[in-house]
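For this depiction, one protein chain was excluded, whereas all remaining protein chains were kept in their positions.
Which chain is which? They are A and B, in the order written, and residues in each are numbered from 1.
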Amino acid sequence: MSQKRAMTEIIARLGTHASPTLKLDDLFVSYRLEEAVVQAVRSVSLELHPGEVLGLVGESGSGKSTVAYAVLGGLEANGFISGGRVLFEGTDLSKLSREHLRSLLGARIALVPQEPATALNPTRPVGDQIAEVFRTHMPNLSSAEIDRRVVELLANVRLPDPQQLGRRYPHQLSGGQQQRIAIAMAFACDPTLLIMDEPTTGLDVTTEARILDLIADMAKRTRVSVLYITHNLGVVAKLCSKVAVMYSGQIVETGNVDTVLAEPQHPYTAALLACIPKIGATKFNSRLAAIDGSLPNLTSVPSGCIYASRCAMVTDKCVETLPPVVQTSSGTSACWRAHEPIRVAPGSGVYQRSKEVHSGEVLSLVDVRCEYGASKGLLSRLVGRGRPLVAVRDVSLGLQHGETLALIGESGSGKTTLARAVVGLAELTSGSIQLHGKVLPASVRKREVNTKRRLQMVFQNPDGSLNPQWKIGKTVARPLVLAKASKTTLNERVTQLLSSVQLQADVVSRFPHQLSGGQKQRVGIARTFAAAPEVVILDEPLSALDVSVQAAIVNVLIDLQQHTGCSYLFISHDLSLVLFFADRIAVMYGGELCEIGTPQDILSPPYHPYTEALLSAIPIVDISVRQRRVRLNEGATDSSGVGCPLASRCHKKFGSICDEERPPQQHISKGHKIVCHWPIEKLALDDPVITSAAHGALSRGA
Amino acid sequence: MRIHSLRILRNVPGSLLVGSIVVGIFLLLAAIGHWLAPYDIEQFNMSARLSPPSPEHWLGTDRYGRDMLSRLMAGARETMVIAVGSVALSLVLGLVIGLISGYRGGLVDGALMRTMDIVMAFPSLLLALLVVAVLGGGTLNTILSVGIVFTPKIARVVRSAVLSLRGAAFIEAAILRGESDTHVLFREIFPNIFPPLIVETCIRLSYAVLVSVSLSYLGLGAQPPTPEWGLMIGKEKSLLLSAPWVVLVPAIAITLLILGINMLGDGLREVLVAKKSHD
Partner (left out) sequence: MKVFYYLVGRLILLLATLLAVSIAISAIMSLLPGDAAEQILGAWSERSGATLAALRTRLGIDQPWYVQYADWLQMAVRGDLGNSLALSVPITPILFDRLANTLLLAIPAALISIPLSLGLGVWGAVRKGRPIDHGISAVTLVGVSVPAFVLGPILIVVFSGYLQWFPSSSGLIQGSGATHLFLILALPVLTLTTESLAYIGRMVRASMIETLKSPYVRMARLKGLPERQVVLNHALRNSLLPTVTVIAFNIGWLIGGVVVVEQVFNYPGIGSLLLFAIEQRDLPLIQATVFVTAAAYCTANLLADIAYMALNPRLRN
């Protein structure tokens, strides 16, 4: 992996004597809001040379997307460049006429947008939308030639059946396929500069891995310069040769990816890296460092360092005076103390199992099956409309008291349906959900109030989980009111709950739209715990949050579990977070369970083939770690129940038995189980997917 | 076009401001028009019949010598009462139907919506015509008929708002903690459907004025001697070329009222939609 990067760097340095493809020189971008004019991007300078892939990294509010759209001249109506220059091969784009800029866009400078589903016109075939790029920028081509090139592009982005695919509409394609269309569109006229705005957001990890492979491949072949916008440092580690870190509208550090990720020279970069769990670390032996405080209000930009209010190394000088941009070993850093050893605020206290926990299963899922669209009427079955979609097929799991059981899977794996079936919000076609051995009614409406109270849920989307018309205080207090708490204890308890999720008491009089995503999620958790539940189902509670906020919420969840002894069923698609946080991990694919075990079991062989592919796909920030490359094949998930659902995509398919027979459950040790046709002895012979260069195979507590 | 002068009104769109003022004036007229009117609206004065606008009669007189200005001011109440009354009726009915239909779903929803479809199979005016023909003319019957005719539209808007909220996480959270259906409907869902409902109410109000005034024009709505504006036009349309003010005075009043309501509706839509995108 680092060999590839070394090559790219050499090539890049060879081209350095030529003028950079893109040079941002002291760029300022502002937005005209109702109250004031806000400078969203301040004094941004960076250079991108031919063949380089530069990762522009930042969390939400960092201004990274604004930079991209400023380059393209595609800011919102109230946005404008208020200073500096945008030099594309020496020409200042911000001073060009509309016509001139238009002739460059799509041809020499191309964009791959964030959400391909919305960037493609839903009422026109995808092939058409690629063809119009040709028609606009290369009007001399005949339509036959254009058609030929479109098919060629579709083949280059490895889409199946390129001849026919162009006639499909966007909604007929999967998310990964849509993004490939967007990439094809961008590469159509052989651009010199490619801007990619978080192109893998919303894609499954395994799909993301393939798209990243594709991008790396095409970038290498065409020597295009890529400005890659992302919030994911792991992706930067995989794909980019250079990196620029942004915080609240300013660049805080630049440099080579290897150097910056190994030895950051800005406190923010270091803090960001400390928020991401290292492979092999767990809650028992380490604590994620969160970043205190919140983003500064851009209507009153401080005179000193923008990061000062949250920095672990802050001094008076930092607060008063704007730090200079100093040279570092491979780039720059905007910090007064860049040349000192950088440290972060240490996280306090590792997890200790609560004394409230006793042994025994608190939640049991027995042969749970969830089907959709099964028409129970005889008539519809006759007409042939009775074919159901099986979202979850015969899954059995046990949640131990006080444990965190994670359910990992991608879209279509059935994990969300399973979680919703547990709380009674999804259709339970057969099987049972048991709480302390007692079978619960399938539908939440039929359950007793007391049972409902004991089984609560934290939702994925912080925006939708709070009633927009209710004050925070009312929202958090509601479960207490239902439990008939007295007035005095009510207010006390609300304050207690809010402080347990690290929110100030004064938030009770605010409305949801006044809070940030992270704050809203904390309120949601406070509300959940107000009911004093025994089991909490968490449906991807971190997916919509920034990395630093994720770390803070994970800490909150760990603390709450330590305090109350409750049990978590944690649904996620983020394997690296779950390896840190969970006691056991269950991997699902196509509605079925593939593998279940402790994080150590999951990390080391034997692996279920899907687990292997997942581990290989996670973007890892730690560059000292090596990742073996394993990719699933293109294909469809088979959820018919005949054979293994992974059969058509499995990279190590055992044989035709995979299509015909259900794979057997093989127990490797107590609590570790793999569902596969491959004999365990053979699987145990595999090399580990993730190895640390220094320590060999990773094990818990390394 | 935004008003920049007063600080409080800084973000108020011009249409909202103007619309509210216009509607406000008409509401005021509706409330106190009867008292402010300089002449008795029923007083015949045959010697002064059909006289054009003059210092004694600012807006002229009609064929019976009745003062147009007074009839105009008094007529505000008639028109507003019918319009507001019918919209209120359709709001109440539409809310109940929409909330139940949207929340319950299934057969109840299907049955209710099919019924609404049948009612909506007619152009509004036509249906109102029919209902009023059955019930007879008069103010109360006009309110009933227009109210019934507009109920399906409100029900649809409420229902679709409820449907879009039903999948929201906070609703599921409420269900999970054991809240009753009544609580969910009225305490959780209802406060959140105001924005589209308010905009739709404004639209309905402008149509209510249009339909009720048209009904009166056709002779099927308010009955003489009520000084309802549509009735005034309908009865006197033969005088259009000879004594135009008799027709034009109520005509312009109607137009201004509808214009004001429409501007109010536009302004509200801007403000409420803007609030959403601000988040």
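Just so it is clear, a contact is a pair of C-beta atoms (placed from the backbone, for glycine too) under 8 Å apart; a residue touches a chain by one contact, two chains touch by 3 or more.
Keep in mind the model is a prediction, meaning the values are calculated, not measured.
Peer 1: In the intact complex, which of the presented chains make contact with the chain not displayed?
Peer 2: Taking every chain of the complex into account, the missing one touches A, B.
Peer 1: Taking the entire complex into account, which one of B:41, B:113 or B:210 touches the absent chain?
Peer 2: Counting the whole complex, the residue in contact with the absent chain is B:210.
Peer 1: Taking the full complex into account, find the residue in B:59, B:99 or B:129 that is in contact with the omitted chain.
Peer 2: Only one of B:59, B:99 or B:129 touches the chain omitted from view, namely B:129.
Peer 1: Among the options A:123, A:142 or A:300, which residue touches the chain absent from this view?
Peer 2: Touching the chain that is not displayed is residue A:123.
Peer 1: Of the residues B:42, B:56 or B:117, which one touches the chain left out of the display?
Peer 2: Considering all chains, including the one not shown, the answer is B:117.
Peer 1: Could you pull out which residues of chain B are in touch with the chain that's been left out?
Peer 2: 1, 117-118, 121-126, 129-131, 133-134, 136, 206, 210, 213-214, 217-218, 220, 230, 233-234, 237, 240-241, 244, 247-248, 251-252, 254-255, 258-259, 262-263, 266
Peer 1: Take the complete complex as the reference. Which residues in chain A touch the chain that isn't displayed?
Peer 2: With respect to the unshown chain, the touching residues of chain A are 72, 74, 102-107, 111, 113, 115, 118-124, 132-133, 136-137, 169, 171-172, 185.
Operating definition for what follows: only the chains that are shown with their structure count from here on.
Peer 1: From the mean C-alpha coordinate of chain A to that of chain B, what's the distance rounded to whole Å?
Peer 2: 50
Peer 1: Going by the contact rule at the top, pick out the chain A residues touching chain B in the complex.
Peer 2: Residues 34, 423-425, 444-445, 449, 452-453, 455-457, 459-461, 463-470, 478-479, 482, 513, 524, 527, 531.
Peer 1: Which chain B residues qualify as touching chain A in the complex?
Peer 2: Where chain B meets chain A, its residues are 10-11, 168-170, 172-173, 175-179, 188, 191-192, 278-279.
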